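Report on the structure given below.
Excluded from the complex is one protein chain; the other protein chains are retained at their positions.
Going by the order they are written in, the chains are A, B, C, D and E; count residues from 1 in each one.
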Amino acid sequence: MENQRLCVKDFISGQTVDQVFVVRQKELRTTKTGDLYISATLGDRSGSIPGRMWQASEAIFDSIPPDGFLHVKGRVEDYRGTLQIVIDACRPFPTDKVNLSDFLPVTENDVEEMWSELLEILRGVKNKHLRLLVKKFIEDQQIVSAFKRAPAAMQLHNPFVGGLLEHTLSVARNAKALLGMYPHLNADLVLTGVFLHDIGKSAELSGGLNIRYTDRGQLVGHITIAAIWVQEKAALLAEELGEPFPKRIVNLLQHIILSHHGEYEFGSPKLPAIPEAFFIHYLDNLDAKMYMTINRIEKDPDHDSSFTGWVKELRTRLYKHSGDLSDGEDDGSQTGSLFE
Amino acid sequence: MENQRLCVKDFISGQTVDQVFVVRQKELRTTKTGDLYISATLGDRSGSIPGRMWQASEAIFDSIPPDGFLHVKGRVEDYRGTLQIVIDACRPFPTDKVNLSDFLPVTENDVEEMWSELLEILRGVKNKHLRLLVKKFIEDQQIVSAFKRAPAAMQLHNPFVGGLLEHTLSVARNAKALLGMYPHLNADLVLTGVFLHDIGKSAELSGGLNIRYTDRGQLVGHITIAAIWVQEKAALLAEELGEPFPKRIVNLLQHIILSHHGEYEFGSPKLPAIPEAFFIHYLDNLDAKMYMTINRIEKDPDHDSSFTGWVKELRTRLYKHSGDLSDGEDDGSQTGSLFE
Amino acid sequence: MENQRLCVKDFISGQTVDQVFVVRQKELRTTKTGDLYISATLGDRSGSIPGRMWQASEAIFDSIPPDGFLHVKGRVEDYRGTLQIVIDACRPFPTDKVNLSDFLPVTENDVEEMWSELLEILRGVKNKHLRLLVKKFIEDQQIVSAFKRAPAAMQLHNPFVGGLLEHTLSVARNAKALLGMYPHLNADLVLTGVFLHDIGKSAELSGGLNIRYTDRGQLVGHITIAAIWVQEKAALLAEELGEPFPKRIVNLLQHIILSHHGEYEFGSPKLPAIPEAFFIHYLDNLDAKMYMTINRIEKDPDHDSSFTGWVKELRTRLYKHSGDLSDGEDDGSQTGSLFE
Amino acid sequence: MENQRLCVKDFISGQTVDQVFVVRQKELRTTKTGDLYISATLGDRSGSIPGRMWQASEAIFDSIPPDGFLHVKGRVEDYRGTLQIVIDACRPFPTDKVNLSDFLPVTENDVEEMWSELLEILRGVKNKHLRLLVKKFIEDQQIVSAFKRAPAAMQLHNPFVGGLLEHTLSVARNAKALLGMYPHLNADLVLTGVFLHDIGKSAELSGGLNIRYTDRGQLVGHITIAAIWVQEKAALLAEELGEPFPKRIVNLLQHIILSHHGEYEFGSPKLPAIPEAFFIHYLDNLDAKMYMTINRIEKDPDHDSSFTGWVKELRTRLYKHSGDLSDGEDDGSQTGSLFE
Amino acid sequence: MENQRLCVKDFISGQTVDQVFVVRQKELRTTKTGDLYISATLGDRSGSIPGRMWQASEAIFDSIPPDGFLHVKGRVEDYRGTLQIVIDACRPFPTDKVNLSDFLPVTENDVEEMWSELLEILRGVKNKHLRLLVKKFIEDQQIVSAFKRAPAAMQLHNPFVGGLLEHTLSVARNAKALLGMYPHLNADLVLTGVFLHDIGKSAELSGGLNIRYTDRGQLVGHITIAAIWVQEKAALLAEELGEPFPKRIVNLLQHIILSHHGEYEFGSPKLPAIPEAFFIHYLDNLDAKMYMTINRIEKDPDHDSSFTGWVKELRTRLYKHSGDLSDGEDDGSQTGSLFE
Partner (left out) sequence: MENQRLCVKDFISGQTVDQVFVVRQKELRTTKTGDLYISATLGDRSGSIPGRMWQASEAIFDSIPPDGFLHVKGRVEDYRGTLQIVIDACRPFPTDKVNLSDFLPVTENDVEEMWSELLEILRGVKNKHLRLLVKKFIEDQQIVSAFKRAPAAMQLHNPFVGGLLEHTLSVARNAKALLGMYPHLNADLVLTGVFLHDIGKSAELSGGLNIRYTDRGQLVGHITIAAIWVQEKAALLAEELGEPFPKRIVNLLQHIILSHHGEYEFGSPKLPAIPEAFFIHYLDNLDAKMYMTINRIEKDPDHDSSFTGWVKELRTRLYKHSGDLSDGEDDGSQTGSLFE
């Protein structure tokens, strides 16, 4: 049935609705005449829409799962210029029967394929202790499971399920491609650092249907979380090995993680102080900016302008036609220029 | 014998030398005529002086302990405007026989008394889990021993053995004094946060005779080190208690530590986001600035000027006579002003 | 009668209104059919609401006192989603009969008690000239009267009648509590400086029912105003004493006032250059931030989120549960985390 | 006799000295053999030179006037690469017999002529109250005398006796020349503002032979000093006139003074908020930069380079040949370029 | 007919419309019942208004010229609080019959008179090569034509047809007036630099009815465009003269253009490094700020406040009564102040 579901962003007034939504918010209210009604926010991966159920009861209200799924029957109405769903009937819908990707933005790539490719690259790590450390992370089911699901960022780049893995793999590929150019770099340190640089984001974001920062994400942040994990894994290894885990490796990996934002202003408590940290900082930044610029240009809603709207993070508008080198209508060569 | 030792800063040309120094640096060199000689830097808590031993041998050179103590006989000479010691004879001196405070700048307060007072204040922590956590730190002999010895900073404030304890105690006293003014604050969280805010400095600085940053101090930094220790102690407690240690406590304490510098630019990866973090940030800053300003004014070498030289960290010169409210000679009221 | 008045923020559609409001704005307009009607903004300490009086006359319009009080009869209506009062009748209400605190946000503390406590603290000033100077300010009825009424700031902290006194007293208490910790500080200078640091705000804000900046407040500012007052009071004292008032005292007090914002960017033309100026700067900042954070958390309208909305001045969101150290639902320990 | 005096900067080793110097510093010291000798710093407008008098007595030392003049007989010697004067005999020299301009850098223009021209421009002020206020300043002998002597700045621009007047006159001329272009400007306010914008510098710098900041200059600063003077003069006028002096005039003039540095970072507690304040800010800046650039280029010691050394305040080096538009040897057109 | 046209900003509900508009945007849409209607934005120099034509056809839609003129018959209606025009009939209107100044904001000065005055000033350039270069620009019909039409900026200052010429002339006048004050300046270089400093704006903005940045304007910018033009004109002259054009002149003029914004942050790739560049930078800034402040004050919509709203570019609000030195009602002297 879910195959035929309509995206929220495509609704028009007058449509009949008979499908599943994720519940983003719900509230029981009283009308001026004293009747109960339910006000809710329903959504899917394409957006959100208000829902109203008149003549509701507390029982119905209680049956609606917050942050869960709801099968809704009703119709779309235009109320003062905004669409809403008038709900005739609803019942909770089991989470394991939904196609999660209908409700959450998800990477277009295959998560397991990406994970395999990343593991393949990490197999290139030769230093014994780094190999063991990488292994400890890979065997941590909780971390790996969250790592595969996490977005790379809330909004800025790869903001969808699998985005963190997608971004990490992309940086890893690029690092592998360029390591040969700089033989002075410690390749093992680079590859491990790339794997771990953003891994703390797995715990920075809560993994419900509605992605948001966890308290720990906001109060402590992914940079410190990842540094702590390195400490913990190294301690576990020392115990298993029966000998100290090299302190220098812990220092260097934590340094790479702490410094990878490159500037204090962006939340790095340390600036890069080894070539490998600079290398990762620039490749991380490069991949994020490639996503941001290409995605922002593709999604730009104004088809008439040759520039996107203002992009605050980049302090500029983006030009949309660098891919096409022939002169277009909008490059000042057309009539209408001050030069006429 | 060490009672009569002369401070390096008081040496004058022509003096005979027969006392112990700390060896800050040593080098074996060859004269133009091919003879070996030793070039060394000798010091005590008041400063450093070059030493030269002519007609030296490799055996003598090897007997000089780097970062250790040396009994030197010789005399002070003026060489091109700079004093140096011409060494006639020298022998290593056992570390356990020196009065360490002759060689390292040390707090003027009694370390154990300060430690007791701090413990007394910490006894005020009522929350069970915070009490246990504080206890875990206090029972960690390695951390406590280093905490008592560490300076509060390399140069900026309380830069001497015991300085970290002195500063921490001072902030704790002030916090205790002001907590009553702000009943909304969580007093237990504040007191524990004050105790731990700079504790990572115990591992940021190496504890030889010549204080300097450790590799870990430079690459990772005391802020992240302390956050990691909180994680480790909480994990130990969870194991001992057989139940999870409250995550919120870990988050809040780490947040206080991470944010206590108050600005990204000063190495805080998170800005204060709870009242307790602001409270600690300002009291920490206040105490550090009190030391910096009062100490800088007291030590100012120029007795004629009513202002110190430029203080880079404060972006100003300091006025030295705010303690005396009567008009002095230098306040523009004397003859010689443009108003004459 | 005013006991029963309803707060504007508690109005609901359909209520009958028969009480006094402060008039924030009034306008006489013409309907499309040529009739006159009155559009006004009515308010009290809890907020504002539009009022409409149909079939109005110029006489009625003229009888409404701008920035004064109006007794209104009518009813509350919902007009396109916004509440408004449809006015049936209205008449001006004498200012001396209203309870001013119904219309202006006012400190919850007793103004005269606070003033007494502040005077008590100032009695601790021992230096003769500073005592005389403090006395001159205390005897200036115009300044004292305005000082007791002024808010500490337009919006940032203690933004209500009596807020300036409340904040000044709080800083004075804290200063007194900590002065013993720093015996090098000139306590007389500190206490006088605390009293005067923000006193210029008494002339920076106009004292009508609707607090706003005076022209002098915007063009010259409270920092320079206070520095000028110190100069004037010192000149008066010199005249009365028949001898010069110590220039150094004037310099130091003006310096403390000028530098107490701590940064050029925040409007201080001089950076702190004496320990006492740093001391006051940090205690001033501490008290302001305590108000801002605690108040912002208490007033946060969203009860579901564990964080407030973005607080621009603090460059962060605030965490609302630092007062409760047990694990809550929102700290990432609940099901639904990426770690599941 | 003083006609023949040699400038300190022109001394060469071996010369006989028999002329007057200003005493910048003096000290009585003991040689290693226990004899007394005098170490002094002697100077004139061109620079400073150390002086040494061997076999000195306390009586001679006491006869040397600090910050006064000394007639010295002796000779110039090269001591370890630095010139010094070996003093054979010396005696104090009466201040009223020296040509002050030999010892202090002085404007090349005639001070009284400049003052007259400035008065002439100020006569253009038509508003009654501004005229009276200007008059009050002009009649203040203490201020005017200091105003005529003060430099415009310690180092940055017009750093010599009369420099403040020279700069103020220059800005006044320019203001007068451009006022016609902007008829919306209040010309009276502009001219008065130009006159007063830097007048506080008269009290910011001490007027001895060795110009330096007064305590008041450093603690309070010329901007606040001038704002206070406006307040005081207006109060005097109100008393004399028997009616209030217009508050708006005081506000506007103080605003112009407070805001004329144009940026918080440069010590302005208020940013320009009236057209007249912007006008004065730019003309002030323009004249200062004209002096700085032209003077820096003229004084550049390196005749081979077409650029001066780095000018920190301007964050650039200055090109020295903008006055000559023909191609020179150094513009990259000569042989030796990478293009050869 | 156009004489009687009503300005868009003066429309009221119910009016009949029968006049020409510029078409700012047009769109063909479908109602819920499947009928076509046209949504357009119509405008003139005073503002914009939505237009709706019901029961439209594709033929009518196609006849509407984008960025062209449209004669509209219909009436003004209030739709949910916003005015719109319901179009009964419309037909395209020939561009050459409109009074362009009805649709574009235009300088109030005579363009040709301004141009003549600028040429007269430029005739003062004596250096042969600079004269030739100025002549080359003046003879470039394309540049001159665009230069006369361009605004000085999109929004900040002189944002109307002829604004660039108006601003350039104003700076040239001021430069001429002040050149006599600074005889060290190269007057020829200054005058030519003033003429060319913003000339690149002629190509930065497209010259249709709706002024906006060209692609080249956004991607390359007027500063680089002008530097390139100098290079091209110099190359043409070298060819014509049969000898190299002096490289130093090209360097200096390009330097003046590149550095005239005065700060890297404002898009200058070089900071001023010759006195002439500083001179032009300050006069350029002065004239722009005079326009911005005076215009902002004049246009301020709120007649009750003595301050304008916040002006983001100036980081302040502007005081509106600096032209009137008598005390007004709003300067804090009136009743209602905290001082009562």
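As a convention for this text, a residue touches a chain if its C-beta (ideal position, glycine included) is under 8 Å from a C-beta of that chain, and two chains touch if they have at least 3 such contacts.
Since we're looking at a predicted model, the values are computed, not measured.
> Just list which of the chains on display the missing one touches.
It touches the following shown chains in the full complex: A, B, D, E.
> Would you mind spotting which of D:S13, D:N99, D:S116 or D:S326 touches the chain that isn't drawn?
Selected residue, touching the omitted chain: D:S13.
> Looking beyond the chains shown, say which of B:A40, B:A146, B:V171 or B:L318 touches the absent one.
The single option touching the absent chain is B:A146.
> With respect to the chain omitted from the figure, which of B:L219, B:I257 or B:L325 is a touching residue?
Only one listed residue reaches the unshown chain, and that is B:L219.
> Using the document's definition of touch, tell me which of E:L36, E:I60, E:M154 or E:V220 contacts the absent chain.
Result: among the candidates, E:V220 touches the missing chain.
> Counting contacts across the full complex, list the positions on chain B that touch the omitted chain.
Considering the whole complex, chain B reaches the absent chain at 32, 67, 80, 142-143, 145-146, 149-150, 202-203, 205-208, 213-219.
> May I ask you to list the residues on chain D that touch the chain which is not drawn?
Residues 12-14, 81, 306-307, 317, 319, 330-332, 336-340 of chain D touch the chain that is not shown.
> Even though one chain is hidden, which residues of chain A still touch it in the full complex?
With respect to the unshown chain, the touching residues of chain A are 127, 129-130, 170, 173-174, 177-178, 181-182, 184-186, 188-189, 244, 246-249, 251-252, 255, 271-276, 278-279, 282-283, 285-286, 289-290, 293-294, 297, 307, 314-319, 321-328, 331-333.
In the analysis below, only the chains that are shown with their structure count from here on.
> Between chain A and chain C, what's the gap in Å when you average each chain's C-alpha atoms?
43
> Please report how many Å separate the Cα centroid of chain B from that of chain E, as a whole number.
Distance between chain centres: 60 Å.
> If a residue has to touch 2 or more other chains to count, which residues of chain C qualify?
80, 215-216, 218-219, 247-248, 251-252, 255, 270, 273, 307, 317, 319, 331-332
> Can you tell me, using the touch rule above, whether these chains form a line, ring, star, complete graph or other shape?
other
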